[in-house]
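Only one protein chain is missing; all other protein chains are in place.
Now for chain A:
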Amino acid sequence: MQTNFTAEQLADPHVATSEKILRKCVHCGFCTATCPTYVTLGNELDSPRGRIYLIKDMLENGRPADAEVVTHIDRCLSCLACTTTCPSGVDYMHLIDHARMHIEETYRRPFWNRLTRNVLAAVLPYPGRFRLALKAAALGRPFAGLLKRFKPLEPFGAMLDLAPRRLPKPSDSAKPGTHPAAGPRRGRVAILSGCAQPVLKPEINAATIRLLTRLGVEVVAPEGEVCCGSLVHHMGREAQALEAARRNVDVWLDEIERGGLDAIIITASGCGTTIKDYGFMLRLDLAYAGKAARVSALAKDVTEYLATLDLPQQEARGLTVAYHSACSMQHGQKITLAPKTLLKKAGFVVRDPAEGHLCCGSAGTYNILQPEISGKLKARKVKNIEATKPDLIATGNIGCITQIATGTQIPILHTVELLDWAYGGTKPAVLS
């Protein structure tokens, strides 16, 4: 597609990158078909092609963001289904990232929206604060309906709906330390402890550590690690995201120095997509570009790593699993077969729900900031999952687990919890 940027504009490296991305788009419109918001709203402005055009217009004219553009960019889930569909190889992810940065720098959001986003950015990435907030939410639950009646407060109502009724006890697996391999050591990995996940579902990393150590892999949870930065990155708060990225790069490089790492294991695919992008995010930081690229190359989803360990075929368990591929898994990281192959090997019957490419509406903080669209997508996802008549649902992202669990009675687990059980671990509590 033709672009109109001056040499002066192109001197900004962010604009230069976006210009290259825009040049690849041929405006064919294929992306509209697999975009969850276009399919739901039927307006091209809420499709990748429409957003690409809005961003192009805004950047070419060097304009600050305005309310209209922000509305449509905010409605993007960043599910990246469009990048799987796009035949031209348009790097939509980095274009929308740039747009979000531009919005953050040039647009003043309305008061309630600003407040909501500030609260999310100040609480979610910090496990201690998040735990406290969830405890408070339990008390606030009766007011959810009331909050949702006042549009600007709707996100707070959505938060209360999503907050679990009971919080699990913190697990030792979340604490820094080394978990030695059982038997001869075949590998050494770091595990990302994460921010929201250890508060909501500590059993995921506990299962990962049990499984990996049983398979002869030493797992280290490094001291000093922080949230991957994904949450603030998707809000356009780039400085905060890069600070988190640099901190983690330092921590993991120290760990490599200390004992070598075969991989950095990530059990939430949303975080995986971001950490694999550290190399790009820090490309302009000369001190960190190389180090970040090294970290990104080592980042592996837990199923991606397990697929290299050649696990044996287990006996059939007589359980049917609907596999929900998180967007960050299938579109962000292009991991599509490994989790299903592992589950089949582990003895489960695996079903693919229809419209598997469509997002469940979780998308980080989307289900809080855009509760209406998110609710529609959740209903559609749950209907498709339930149509496969599964005994349980497996997925690889904490956001999807929280979202889908509020829409169905069918138990939903992280893939690795089932694999741990199938390869000698304990039966997940929800199945007992």
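In this text, contacts are C-beta pairs under 8 Å (C-beta built on N, C-alpha and C of every residue); 3 or more make two chains touch, one makes a residue touch a chain; residues count from 1.
Just so we're on the same page, contacts and distances are computed from a predicted model.
Hidden chain, UniProt protein name from the list "FAD-binding protein", "Putative zinc-finger domain-containing protein", "Electron transfer flavoprotein subunit beta" or "Carbon-monoxide dehydrogenase medium subunit": "FAD-binding protein". Touching the missing chain, out of A:Asp12, A:Glu44, A:Asp74 or A:Asp250, is residue A:Glu44.
Which of A:Gly89, A:Pro142, A:Gly260 or A:Pro312 touches the hidden chain is settled by the complete complex: it is A:Gly89.
If you put the hidden chain back, the residue from A:Phe30, A:Trp112, A:Tyr126 or A:Phe280 that touches it is A:Phe30. The chain not displayed touches chain A at residues 1-3, 23-34, 38-39, 41-45, 49-50, 53-54, 57, 66, 68-69, 72, 85-90.
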